[in-house]
Each structure stands twice: as structure tokens, then as C-alpha cells.
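The complex appears here without one of its protein chains, the remainder shown in place.
Entry: chain A
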Amino acid sequence: MTEPKNLSHLKALESESIEIFREVAASFERPVMMYSIGKDSSVLLHLARKAFFPSRIPFPLLHIDTTWKFQEMIEFRDRMATQHGFELLVHTNPEGLAANVNPFDHGSSRYTDIMKTQALRQALNAGKYDAAIGGARRDEEKSRAKERIFSHRNAQHAWDPKNQRPELWRIFNTRLAPGESMRVFPLSNWTELDIWTYIYSEGIEITPLYFARKRPVVERSGTLIMIDDDRFRFEPGETPSDRMVRFRTLGCYPLTGAIPSTASDLPSIIMEMQASRTSEREGRLIDSDSVGSMEKKKQEGYF
């Protein structure tokens, strides 16, 4: 018999996240898991499968489809649903769709509000979900660093940062009044490096967009934007060129900056990240609107 020993760092993080998933399944009537198709969602999905094995994931996965996601993301999403047999729900804001709300005509913040924030609210209200699991990490952004693992939302889905419930030890207060809900973040204590090393050591499949490849891009205010389909609007003088790029974070393709990179496999991505001098969310255009913009979005109900 081997001598008992302590869990490794990654195993300990994995177990903590599994415990959180099980607490959600045991404490809430209608949980749902946000599935955004990115690397954090891939880790989240892997952990959810582990948490309930041999049972299936006992709640649906919800994707808010703005219709402007990378095509490769949608293909990947549908393949994962078939492969792992989870219930996949897809919601698009019907009014936004009818009004053809898009990142070009409406600007990133209005577009994000209508197609993401409002769409999410619609889907959560329609499903009457009392717990929504998300993949946010505390190392991502300053206001997230202060959010609880079980984060209370009022009936309008808003977060009150000044009135958060104390969260001690591993004891989670999951009680809700009617209409209220909880956002739950099992990856709170993971860092970006933890995510990548876990993906590597567990062999978790992620979308090919994370790996460097020649892709058609234009450079726009210092950011490389990939031309994913023929809806892209070129500005005067812009012509696409094929460059070796990859994505550190995924979202709507007109709003997601690529980085020049030659890292085409996991080890080189991890090494590249270690040497990186910019933070992950820099590629996301919504965060740079104003200082404190993420906190504002969260108070309004953005994930």
C-alpha cells in the first residue's frame, strides 16, 4: 500500500471545483451551466463530468449565441454536446436578431448589452434558473477578484458588491428568496496558468482557435481582427492579410483580438504565456471602455 500523501496543487483545485459542482446540484432546483466554448468552459465541462460520474451532468448547458461567434466555436460546441451527451440549450436575443443588432452599427457596448447581457437575462428568466454556473476566475479582473464563489443575485440578476455574504471555509450559503438566483464560479481560485497546465495534463480538447495558424486578419486600433465570414465590414483602406495568429480568449469574432504567435501546440502556448507581458482580457474590447467597466457590467447582470 502506498503511503498517504497530500494532493498536488492541480488535484486540489480539481477537487475544490468538483465539490462546488456537487453543492449546486444538491442545493438548487434548477441549475444551469453557462457554456461559452472557450478554454475555461472546456475545463468547466470536464470538471462537471468528473463531479457527477458515472451519472450524467444533471443540468443543461446554456450557450448565449450572439450569432457573431467564430464558426469554429459553433462546430466545436455541437460536437462536444454529441460526444459527451449533455443537454445543450442555445439562446439568441430575438429582438436583437430582428433588429439586426451587430458590432459594426451599434458599437461594442450597446451590442454587448443587447446580444449578451439582455440575452442572458432573457434565457435565465425563461428557464427560471436559480443557479447559473460560470467559468470566471478571480485572477482575470479586479472586480472578479472580490466576488464570492456563490455570488448572490437579486430578482433583477444584479450583483451588489457592497452587500456580499461572508463566505467562510468551504461552507456555502445557498439559500435564496423567490425570484433571486445565484451565480456560481467553480474556477474562482484557478489562474490562467492552472487552466493551461490542467488542459495539458488532462488532455482536454479545446477549439483550434487557440493554436497559431495562418488566418485572414486586419489590424484595427492596434488589434488584429480575424475575418471569419462575409458579414465583416472593412473600413476604408483595410485589406485582409494572412498572418500567423492565435487567440488567448474567445468571443464574438469582430470584437476579439488575435495575437501574433507561432505557438501551435499546448507546450508552446504555455511557454509563450509564461513570457507574456500583457494580460488575458486585453484582447477583449469591452473591458477597455472605462475603468471599472467590468464591475458595471456585472451589476447589470453580465456574467
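Simple rule for what comes next: a contact is a pair of C-beta atoms (placed from the backbone, for glycine too) under 8 Å apart; a residue touches a chain by one contact, two chains touch by 3 or more; residues count from 1.
Everything that follows uses one rule, which is that contacts and distances are computed from a predicted model.
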Absent chain [UniProt protein name; select from "Glutamate/aspartate transport system permease protein GltK", "Multifunctional fusion protein", "Periplasmic iron-binding protein" or "Carrier domain-containing protein"]: "Multifunctional fusion protein"
Options A:99, A:126 or A:145, residue touching the unrepresented chain: A:145
Option from A:99, A:126, A:158 or A:171 whose C-beta touches the chain left out: A:171
Interface with the unshown chain - residue positions in chain A: 1-2, 4-12, 14-16, 18-19, 22-23, 25-26, 49-56, 138-139, 141-146, 161-162, 164-171, 173, 175-177, 188-189, 191, 193, 197, 200-201, 211-213, 244, 262-265, 267-268, 270-272, 274-279, 282, 291-292, 295-296
